[in-house]
Each structure stands twice: as C-alpha cells, then as structure tokens.
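Below is one structure, written out as structure tokens, with a few remarks after it.
With one protein chain held back, the other chains of the complex are shown just where they sit.
The block that comes next holds subunit A.
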Amino acid sequence: MKKKQRDLFLVEILGLFLALVWIAPFYLMIVNAFKTKRGIFEGVLGWPEEVTTENFVDAFIELEFLQSLFNSVLITTVSIGIIVLFASMAGYALARNKSKLSNVILLIFVAAMLIPFQSVMIPLVSLFGMAEMLNRAGLIFMYLGFGCSLAIFLYHGAMTGISRSLDEAAIIDGANRFQLFWYVIFPLLKPISVTVGILNVIWIWNDFLLPSLVLGESSATIPLKMFFFFGQYTKQWHLALAGLTIAIIPVIIGYFFAQKQIINGVSEGAVK
C-alpha cells in the first residue's frame, strides 16, 4: 500500500511538471506583454523590471478590439444558431423517414465531410463573389453548409434514442409537424445541441482562412484582425504579445465558465 501511494505521488509530480511545460508559452506571452521594447531586448525569461500596461492600451486600440469582438460574437452565434436549428430539423426528418431516399441524403451529407476546404475554396469564393455575397451574411451561410454535415450526423444518431410514440401522441393531440418538432423533440435533443454548439464554437470562433477570403477589414473577426495586426508589428514583440494576450482573453473566460461542458462535448463528438 505504501508503495502505491508513493507511485501516485510521483505521477502527480510528473503531471504537474508537464502542466508547467504546457502553460509555459502562455506565461512567456503574458510576462513579456508587460515589458517595454527595451525590457524584452534585455531578456525574455525574467520578470519585467519596469512594468508597463501601455502595450495593452495600444494593442486594444490598434486591434479595434471591441469591433472585432463584436464581429466574432455576431458571426459565431448566428452561425451556430442556424446550424443547431436546421441540422436538428434535418436529423429529425431523416431519422423519422425510413426510406432509401433518406438514406441516400444522409450518405451525401456524411460523404461531404471528406471534402477538404481547399478543394471547394476557389470556386466558392468565385461564385459567391459573382452573387455579391462576400460579406458576413454569405460567411454565415457558408458555415451552415460546412457545419451541417457533422451536426446532422450527430442529431440523426441521437434521434434513435427518442421514441416514436411521442410523435404519435403529439399528432393525436392535434400538433402539426413543426409544433411537434419544436415543442416535443427539440427540447429532448438539448444535450446533443450543446455538443454541436461547442464543437462549432471552437471551429468558427478560431477560423481564419474562410473569413480572410470572405470578409473585408471593417467586418474582420478576431483571428483575421490579429493577422493584419501581427503583420504590422512583426518586429515589435511587446505590442504583438499584448495583442495576442487580449485576443485570448475571451476564450479563457469562456473556458473558465464552461470547461466541463466543453470537455464532455468534445469527448462525445470525438468518440462518435
């Protein structure tokens, strides 16, 4: 028994050591963001001799942070809203319709996941450009197109756990299909909606390439703005690091409040 406890203690030490290694990059980013340009030049490992918060103010202004945060929040929430709504409807319809046709439709959605973004990117931008849809609305519609496959797949799987007798009961009570779905089925799908939401938040919030092809600077999301900002201050690490720190703050706050759901959601999405 003694040996077991000692082993456990050693594993714990190893784990904590690895955790230190894991957060070291963030530590180095934050600690250097508080240094002056000169301070970074003198050494990146130590504590700042002269603490400055000016970098953060400058980066905040330069990143037009409130504007880019607003753009990111808007695009992410609307995209996820429509993915959850439309994919759950589709998952429901396909699961309740047992026909060859619905199998084929499901298969097409699943097969579409094989196509890497780069393989559709050029014609997509060209077609949406011709339709003058290279803007936020176009981007949100694209997220529905790229995001719905996995979501439908997950919703379709979850529907097998929801009894058909609920449908019948609601129809007898006089509900139409939309009422039945919205009041009876959709609430029951909540756990899978959370999973779908989390998987898509991580993806859409952080996406860079697609927004860079679709959005202009005035409607830039945080990663896109960060890219422009970084290009401008390549040689000025104090500013660049402050900008990176600011960009990460919303994610860390979100993670702090929802870590359990996030880790569970990812684990469900990954195992299926």
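To be clear about the criterion, a residue touches a chain if its C-beta (ideal position, glycine included) is under 8 Å from a C-beta of that chain, and two chains touch if they have at least 3 such contacts; residues count from 1.
The rule we apply is simple: contacts and distances are computed from a predicted model.
As stated in its UniProt record, the chain not included in the shown complex is "Raffinose/stachyose/melibiose transport system permease protein", which appears among "Acetolactate synthase", "Extracellular solute-binding protein", "NADH-quinone oxidoreductase subunit K" or "Raffinose/stachyose/melibiose transport system permease protein".
Among A:Gly81, A:Gly145, A:Gly161 or A:Gly216, the one in contact with the hidden chain is A:Gly145.
Touching the chain that is not shown, out of A:Val57, A:Leu107 or A:Ile122: A:Ile122 (per the contact rule at the top). Mapped onto subunit A, contacts with the missing chain fall at residues 7-8, 11-12, 14-16, 18-19, 22-23, 25-26, 28-29, 32, 40, 43-45, 82, 86-87, 89-90, 92-94, 96-97, 99, 101-102, 105, 108-109, 112, 114-124, 126-127, 130, 141-142, 144-146, 148-149, 152, 176-178, 181, 202, 205-209, 213, 223, 226-227, 230, 237, 240-241, 244, 247-248, 251, 254-255, 259, 262-263, 266-267, 270-271.
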